[in-house]
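Written below as structure tokens is the structure these notes are about.
With one protein chain removed, the remaining protein chains of the complex are shown where they sit.
Then we have subunit A:
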Amino acid sequence: MSTAPSPTRHHRGRNGGTWAIWTLLVIAALITAFPLYWMVATSLTGGTLTQSQDFRLWPADIGLDNYTAVFRELPVGHWIVNSLLIATVGTVLTVVVSLLAGFAFAKYRFRGRTAIFFAYLLTIMVPIQVTLVPSFLVIVKLGLVDTVWGVILPGAAEATAVFIARQFMLNIPTELLEAARIDGAGELRIFLRVVLPLSGPLIGVLTVLAFMARWNEFLWPLIVLQGEDNLTLPVGLAGLQGSESFAAPWGPIMAMATLTTLPVLVIFLLCQRQFVQGIANTGLK
């Protein structure tokens, strides 16, 4: 990052304009960052200072009281374990299933391929509110209400992930697969030994996208999970509204919000490239 505008960008490259724009962008960035800052700042503010009409922009009476309070009053430990379990198992399942399906769509010609592909397309277009009730009935019939599998399984069928996988695998040279076939490798072996090693970036993108989606998932776990100990972090967090458990509820609520959002924020900051690439791939291709 250079500190001066590069001379190759002629028009508008003049200092004055650039600095005015830079200032605007910094203001916009501060506004954008403020809610997350305020979430953390409030979570660190102790006592009943959150019940105040005084204008303050930084935490006062700093401490972790709000965090100890939520762990004391609520089954937060259970919620963290549930969220981790659902997000991890769900992500692995989505990635494996999508890689296999993407490979089949990208590299084989078989009867029914177009029709099946079309059916997948259809599911992407149908919004969740349509299938909410029947999907819940399926979960009831399978006896999976209030279990982690009831949350994990329906979300594992992620058509978008199949498309991203297929799109990527179309780029794998078919000659490589044929060379392996000539050497006598079976199809599963080709997938494991030839395709997977070439799919590193794809696996990265799918993992990051799926983990974020599963961790943040709300409506479906809200319906499926019922026992207090069985909730995920977002569902537990949503239930805190109007909670009577705390004298000054906003501090503990922001502590819960921080616990809920922090893992995904960290992953995002570490894997930003996969993220942006994944989002762009979902769309433009």
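Here is the rule we go by: a residue touches a chain if its C-beta (ideal position, glycine included) is under 8 Å from a C-beta of that chain, and two chains touch if they have at least 3 such contacts; residues count from 1.
Here is the rule we use: contacts and distances are computed from a predicted model.
Q: Given the choices "NADH-quinone oxidoreductase subunit D", "Sulfur oxidation protein SoxZ", "Sugar ABC transporter permease" or "Xanthine dehydrogenase family protein molybdopterin-binding subunit", state the protein name listed in UniProt for the chain not shown.
A: In UniProt, the chain excluded from the picture bears the name "Sugar ABC transporter permease".
Q: In the complete complex, the non-displayed chain touches which residues of subunit A?
A: Residues of subunit A in contact with the hidden chain: 1-3, 5-6, 9, 11-13, 18, 21-22, 24-26, 28-29, 32-33, 35-36, 38-39, 42, 50-57, 96-98, 100-101, 103-105, 107-110, 113, 116-138, 140, 153-154, 156-157, 159-160, 162-164, 167, 170-171, 173-175, 177-178, 181, 187-188, 191, 212, 215-216, 218-219, 223, 233-235, 237-238, 240-241, 250, 253-254, 256-257, 260-261, 264-265, 267-269, 272, 275-276, 279-280, 282-285.
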